[in-house]
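Structure below; questions to follow.
The excerpt is restricted to a subset of chains, each kept in its original location.
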Amino acid sequence: MKKLINDPNTVVEEMMEGIVQAYPQYVRKLEGFNVLVRADAPVNGKVALVSGGGSGHEPAHGGYVGKGMLDGAVAGAVFTSPTPDAIYEAIKAVNGGAGVLLVVKNYTGDVMNFDMAKEMAEMDGIKVDSVVVNDDVAVENSTWTTGRRGIAGTVFVHKIAGAAADKGMTLEEVKRVGEKVIANVRSMGMALTPCTVPAAGKPSFTLAENEMEIGIGIHGEPGTHRESVKAADEIADELLNKILADLPYESGDEVAVMVNGMGGTPLMELFVINRHVASVLKEKGIKVYRTFVGEYMTSLEMQGASITLLKLDDELKGLLDAPSDTIAFKDFGR
Amino acid sequence: MTINSAIVIDIIKSIAKTLAENKEYLTELDSAIGDADHGINMDRGFNTVLTKLPSLEGKDIGTILKTVGMTLVSTVGGASGPLYGTAFMRAGQAVAGKNEIDEKDILTIFEAALQGIKERGKAVAGEKTMIDALEPALKSYRDAVDNNIGLAEALNRAVDAAKEGMEYTKNIIATKGRASYLGERSIGHQDPGATSSYLLLQAAARVVNSL
């Protein structure tokens, strides 16, 4: 394992310090907790958004704390959902009196820990609600399983629900908007290489020089199946086909596209993927309203990509286009 | 035979030691069907628990177990943190104020703990989780207690049943937790949480057997 770190046991704390040193204009850290909140938190009278999860997904989630997106982000150990006490502290620190919405990715651990924190905050009389993001179409939905995972589509929930809160909507309204995003967002990812949890010291799976893993999550877990590597366009087709079949999307629909890198993927390759995504959507008569290409929800140094489509209506378009100013997601608005 | 607070503390230490020794093993199991952190998570949690033990000396067993539970909740994270944390917290509530417990109390503890895990995780046996080790262990323990065969032996039977349950997880598909995303691909792999549950019971039994 080669990493630019000092010690696997302190890497998350040191990262948090590095973030705060770099961007004090955006975030401050809660003493004793790996929690970043807006430098100006709490914002009085505004519904506050709190999200989080394991570390290793940077810039998620701390990179999305700021005007027009999250008020607080809670970081667990690498790939381990954060603990209720930290989430509870985040809720208290950002609550501006209008209630707090938790944006949770659908993993057993995240759901349980955020639920416990919600219970704790409610005992203090804070109005807390939550939405659970489950955009990953790789995993079949079923009442017998824990349901689908939350992956890169989560960033659209941060952006759009964040804009709703910024516009002064109530907690109920912000939640409704968040759930509308969730109902309309679908993603799927793949990996060319695995990643290594610092404390584990070795990759979570291995792939031969000609293999790739399809349907991966964002925690270095194995995916749904393994294949021989193929051309970028074919890979994009494979991911897109599952996504497009799921909702379904129809000719005339408008979507936002996110081509997300898994942490070690050069932007060059993400743009090559986007080229094909754009051309397939065009062929199908699906209009691309806006596109986001970059590393938004990563898995440490993994090489790979995920594709996300968000079906838009006028309300979602307006909120997607609202200004945001965070470390990793800046938008002048339009 | 009864167990006092000091022995409970020894048991906690024994669990911490066992989990530390099995940190890599548990993480390796988790890397096959999960996200390669279970051993790291459990070890981080029980390491923090160890630092709390000095302040717990002389406290009642309920307080000790509740503190362990709260510590796990606030340091483990992931799925196992709330689950094991809830288990210990419920166990502590079940014997609140007691300075000595017998096999019946331990049955109460065990039942409360498993109930807590089930409620928190909304899972049942057969879903390839820690419940697959704990539920058969509880059943064996209850049978043994009903037959009055003594605490140490009752715990040993629980450990055996947990081991069997843990091994059984290899044969089934995960429908809860992170391994459920693998579907069929989860078959053939042993569940890390069931394994840590087995190790935890084994560590406890070892202390009791040495008394």
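Chains: A and B, in written order; residue numbering restarts at 1 for each.
The rule is short, and it goes like this: contacts are C-beta pairs under 8 Å (C-beta built on N, C-alpha and C of every residue); 3 or more make two chains touch, one makes a residue touch a chain.
Because the structure is predicted, anything quoted here is derived from the model rather than measured.
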> Using the labels on the shown chains, what is the complete copy formula?
Replying inline: A x2, B x2
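The rule we apply is simple: only the chains that are shown with their structure count from here on.
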>> Can you compute the centre-to-centre distance for subunit A and subunit B, using the mean CA position of each chain? Integer Å is fine.
In response: 32
> Can you list the residues on subunit A that touch subunit B in the complex?
Replying inline: 54, 76-86, 107-109, 112-113, 116, 138-140, 144-146, 149, 197, 199-200, 204-205, 217, 219-222, 224-225
>> Please output the residues of subunit B touching subunit A within their complex, sorted ascending.
In response: 27, 31-37, 40-41, 44, 73-83, 120-121, 175-178, 180-183, 185
